[in-house]
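Would you mind keeping the following structure in view while I ask a few things?
Missing here is one protein chain; the remaining ones are kept as they sit in the complex.
Which chain is which? They are A, B and C, in the order written, and residues in each are numbered from 1.
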Amino acid sequence: MADAAAGGAEAPGADIRLWQRLRVRWAEVDAQRIVFNGHYLTYFDVAVTEYWRAIGLPYPDAISDAENDLFAVRSLVNYHAPAFFDDWLEVGIRVARLGNSSIGFEFLIRRGSERVASGEVVYVNADPVARRARPLPERLRAAIVRFETLAVAHDEDASDAPRAG
Amino acid sequence: MADAAAGGAEAPGADIRLWQRLRVRWAEVDAQRIVFNGHYLTYFDVAVTEYWRAIGLPYPDAISDAENDLFAVRSLVNYHAPAFFDDWLEVGIRVARLGNSSIGFEFLIRRGSERVASGEVVYVNADPVARRARPLPERLRAAIVRFETLAVAHDEDASDAPRAG
Amino acid sequence: MADAAAGGAEAPGADIRLWQRLRVRWAEVDAQRIVFNGHYLTYFDVAVTEYWRAIGLPYPDAISDAENDLFAVRSLVNYHAPAFFDDWLEVGIRVARLGNSSIGFEFLIRRGSERVASGEVVYVNADPVARRARPLPERLRAAIVRFETLAVAHDEDASDAPRAG
Partner (left out) sequence: MADAAAGGAEAPGADIRLWQRLRVRWAEVDAQRIVFNGHYLTYFDVAVTEYWRAIGLPYPDAISDAENDLFAVRSLVNYHAPAFFDDWLEVGIRVARLGNSSIGFEFLIRRGSERVASGEVVYVNADPVARRARPLPERLRAAIVRFETLAVAHDEDASDAPRAG
């Protein structure tokens, strides 16, 4: 119930453009025979790496320098269904919020059509030494906006365009 | 600002009775030279283990059986300051909410008097096979209430009560 | 020097049939900016999972039962060159020795044509409760022999067969 937006026609994750597949490793499963809750943040992080690559700014070389680096300030995971050893998972990622110095990622982990987990991680751009927040570098902001706008455009294409039968 | 309750006289963590010390391992620090964000959930989990022991119901033997086990359904971490290799950290834990079938833990990680991270993890008691929620076993609920009440009582003793001697 | 068998014409890993690709995750790299030494055993383990699948006996369902399970008794890693964040690695695996109750895997991790690590892990089949060694189940032994013989046959094909062109 909570998953269905009122009157929404879109499937969960319809606004997500980038999906990263990964397979659950034996070492990630605990004695409950399910993935240990902390490892989902590693899965999210794998998707973040792919996000930087997808927007053309691979981390750390294109993002981190003497005056800028990204630091996690908040993470949230909702566990909807357990993931098991050897499961193929898809980790979807998008930027849901862009602040002056912060980037808010949203994540959705699916196994086939089933939601396994969802969540968010917020990063703040900061001086690596003083750890004081700094505005996001303009080219980073621009690359994110371009990527996510393309994603929206893609969705509109998919939903609005007339289709030949 | 967010840390100071309005008019509150208490230090952060004053309502926490159980603190678990641990030292940051080399393998937990990433190329930013700080603890990787996902490992905080492992630190929280170490404190959860000590919590069950402290209330006299060590996990899994005293808590998990054929009909009951606890599954994480939500985790939240706020990262206030980076933790570094070899840091001594204290992980504070308390139960902040008890639902019919759920337990909401709150955490605070300190390095000396400095807040490093805070957060929460919510567990639901469920049938291990069907994964359907079940009411918390009564002795588990009672042990938590007793422990947290003692914590409150302890605080009151410490701050309010007249003392002999 | 140590890598070249005297008079050998084969490249390192020429006798390995199964290669599993994986990409180094941020969380696997430590403050030296290289993969932490312990994570190579996780990489080896990922290859072991693929090995069971490749021989038609996926772990644990086709291998572990009430009377049999495989337990690591020895692991060895030689680190030839550091692996870095985001590197694509290939983990090669083969069974080099089959004892009465033991399986000796050999591993080679490459980055392109460069050797990154090599090593071995020995597993013993044992009763999961008493932890006493038991002979390898016959179908497990047969599947390994078949797979490795095919590998040899494949190599022979590759090296001995006349080729047009």
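Basically, a contact is a pair of C-beta atoms (placed from the backbone, for glycine too) under 8 Å apart; a residue touches a chain by one contact, two chains touch by 3 or more.
Given the structure is predicted, the values throughout are model-derived calculations rather than measurements.
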| item | value |
| --- | --- |
| Touching the absent chain when the full complex is considered, from C:A14, C:L76 or C:V145 | C:L76 |
| Selected residue (touches chain absent from view) among C:A31, C:A62, C:V95 or C:A133 | C:A31 |
| For chain A, residues in touch with the removed chain | 26-27, 29-31, 33, 36, 38, 85 |
| Chain not shown, touching residues in chain C | 31-32, 34, 36-42, 45, 60, 69, 71-79, 81-82, 121, 128, 131 |
| Touch list for chain B against the chain that is not drawn | 25-27, 42, 45-46, 49, 58-60, 85-86 |
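By our rule, only the chains that are shown with their structure count from here on.
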| item | value |
| --- | --- |
| Maximum centroid distance from chain A, chain identifier (CA atoms) | C |
| Between chain A and chain C, centroid-to-centroid distance (C-alpha), Å | 33 |
| Contacts with two or more other chains, residues of chain B listed in rising order | 31, 36, 38 |
